[in-house]
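A protein chain is absent from this complex, but the other protein chains hold their places.
And now, subunit A:
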Amino acid sequence: MTALLRSRYAVGIGFLVAAVLLFAVAPALLTTFRLGLLGKYLCYAMVAVGIGLAWGRGGMLTLGQGVFFGIGAYLMAMHLKLADAGPGGVPDFMALISSDGVPGWWEPFRSGAVTIVAILVLPTLLATLLGLATFRRRVRGAYFAILSQALAAAFAILLIGNPTATGGSTGLNNFKGFFGFSLRDPANRQMLYFIAAGVLLLMVFVAWRLMVSRFGELLVACRDAEERVRFLGYDPATIKTVAFAVAGMMAGIGGALFVPIVGIISPNDVGVVPSIGLLIGVAIGGRTTLAGPVLGAIAVAWAETTLSEQFPSGWTYAQGLLFMLVVAFLPGGLASLVSWRRRRSDTADPTAGADPEPAPAEVLAPAEGRTT
């Protein structure tokens, strides 16, 4: 697999195919509605790239990416609401249940520039602080998973509990414009899709560079034998924090683009259930690979839409079943099918034994609750 990642040729072809599919084939074949849905899946895929890095490469089972996704999304939504309300205006939903006007902490986000900086910085900063606080104390495995999940639950409750400031369980919606562009115009909606596609490709590129870098090697080493990395003189906490911060940033950007594309953000989109839903996509696709998380997240989101159209209420069961099957029989995700075949055909190659990455099944063996 690492050999595959190192082959710039193969990755380059992959990028080219993805770019053609996203920029030419999809807009030509899909209706405005379906293209909008694909845009939504791409936002989930951005979170998945981060999860692939943090969980697949770094072994940090994060059940709370919804928090970073949500921060990015709510920041963007707040700006769009304020921009719609005009200079000094009060967003429509606030006037309904309170007459106190705009809360002070909303005010900075009237500025588009401040909002964009905040979207990039706040989720990253929170992930960094969280990473430092936990990884320095050597909180790992199931404990980290529980902590991140609790954070997602708390975040959703906080949003629901403050309806005047966050729209409560309805969330924020009814956006008219996006940085001056009307969101009702199909041309602008297509532009948003292109932005999402471009950003996703950029993120996958960054993830690829990180994976094949010295940092990427250290990250995998931390995942598989953290103590040994420490004895070698590296600080695993710093390495893991960086990966977690990058994952948080990607989730935040995904959330920020989700808002204008989907047109609504509510606590249902950022709590525990969607956080786990994203993780399932990554697990199914193959969390240790470059393309696996992206394809898995898109496939799961697509399946959810399609199946729920055909069999209302059947999707939840299908999703659970799929997850159990993958964990039980295909712990490396669907991508491991590809690498397994490759490994078999590579056995004659003497360099194959030098592959430093253990087979996905072995990765799961030194379990620290990673598979839960």
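To be clear about the criterion, contacts are C-beta pairs under 8 Å (C-beta built on N, C-alpha and C of every residue); 3 or more make two chains touch, one makes a residue touch a chain; residues count from 1.
One rule holds in what follows: contacts and distances are computed from a predicted model.
K.L.:
Assuming one chain is omitted from the figure, identify its UniProt name from "Urea-binding protein", "Lhr family ATP dependent helicase", "Cytochrome c oxidase subunit 1" or "L-serine dehydratase".
P.N.:
"Urea-binding protein"
K.L.:
Using the definition of touch stated at the top, determine which of A:A26, A:A85, A:L126 or A:L201 touches the missing chain.
P.N.:
The one listed residue touching the chain not shown is A:L201.
K.L.:
Return the single residue from A:G171, A:G216, A:G281 or A:G333 that touches the missing chain.
P.N.:
Considering the complete complex, A:G171 is the one touching the chain left out.
K.L.:
For the chain that got dropped from the picture, name the residues of subunit A it touches.
P.N.:
8-9, 12, 15-16, 19, 23, 31-34, 36-37, 40, 93, 95-97, 99, 157, 160-161, 163, 168-171, 173-177, 180-188, 190-191, 194-195, 197-199, 201-202, 205, 262-266, 268-269, 305, 308-309, 312-313, 315-316
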